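Complex shown without one protein chain; remaining protein chains in place.
Coming up: chain A.
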Amino acid sequence: MDFPSTQFVPSRMMGTYEPIHQIGMWGENFKSIGNPSISASVIVEVDNKLENESETASHEMPVPSCKHDQEASKPFDKIQRRLAQNREAARKSRLRKKAYVQQLESSRLKLIQLEKELEQAREQQGLYIGGGLEAGHLGFSGVVNPGIAAFEMEYKHWMQVQNRQLGELRTALNAQISDIELRIVVENGMSHYFELFRMKSTVAKADVFYVMSGTWKTSAERFFSWIGGFRPSELLKVLVAQLDPLTDQQIFEVCNLKQSCQQAEDALSQGMEKLQETVSATLAAGQLGQGTYFPQVAMAMEKLEALVCFVNQADHLRQETLQQMSHILTTRQAARGLLALGEYIQRLQDLSTLWATHPREPA
């Protein structure tokens, strides 16, 4: 950029006017005029405050020397204007730079915050976002508990087998197959549920809260969840309605089963409440608000270990309920019962999908 050597410079300070060669020129001029009041260091000083001060033209101090013939012929006003424009451009440039730096700084702070959150999430066992069969995929990578990841995959496969078995049951009931053959189909169905309880027991050791929250299931299934699965007495209610006609003996036995199931459930539910009270009391021990609390948290963790026992007991109860039912019922009834149960769960899952996708009124 052609720049006249006749310089009008602010008296006290001077920021860096881009491009940098201007300063050099100014420096040269000052040396040539031997102006002692402006040092070279001041000329190259970067000063963010200057954008406020450079606006005011009043600080200008005309430098009387002229080196080039061209400059001598240009009117004073034009030079003034040009300098003002340059100052303005430089000011705007500095403002943009400042805004950019501020944006970088805030992004950096946000990044630090996110990294901290990620670290905390990693420390918690198995931070996991799943949506059961609706979402159909694993949560965000990097922080998934391997036990949970394995379970998710196994459960997906389990559901596929379950659906296939339900189809087989339907076919078997409609066809005229022998009781022995039907028994095999029923046994397969029962074993399949027992397999699920085994899977749950394994993942409960990895992360009991995962099992308790029923994350791998659909939302409607979770709605009915009791200690990490369906309530045995609820299961009986659904089944019995489908199994007419039952003999008097069967009705009597089913009634007893219902009652003992209910009693066992109540006992476990109250045990769970006691566990909640215990963990809460342990956690809240001592003074809240002091900021140091690791002993309480460590003790609470010890108490929480019992939760795994409860989850296992609840699954044991489910398994026993299914076992007892299969003893009370005939093979044909058991087949119908398994089919009914399987389809009930499918309806729950469909309900979840429908709920998730139906349009809602805007807020």
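Of note:
We adopt the following convention: contacts are C-beta pairs under 8 Å (C-beta built on N, C-alpha and C of every residue); 3 or more make two chains touch, one makes a residue touch a chain; residues count from 1.
Convention: contacts and distances are computed from a predicted model.
Think of the chain that is not pictured: of "Glutaredoxin domain-containing protein", "Two-component response regulator", "EF-hand domain-containing protein" or "Sodium/hydrogen exchanger", UniProt labels it "Glutaredoxin domain-containing protein".
Of the candidate positions A:Ser93, A:Asn145 or A:Ser260, contact with the unshown chain belongs to A:Ser260.
The missing chain, though absent from the display, is touched by one residue of A:Asn145, A:Gln313, A:Thr330 or A:Gln346; that residue is A:Gln313. Where chain A meets the missing chain, the touching residues are 253, 256-257, 260-261, 263-264, 266-268, 270-272, 274-275, 278, 303, 306, 309-310, 313, 316-317, 320-321, 324.
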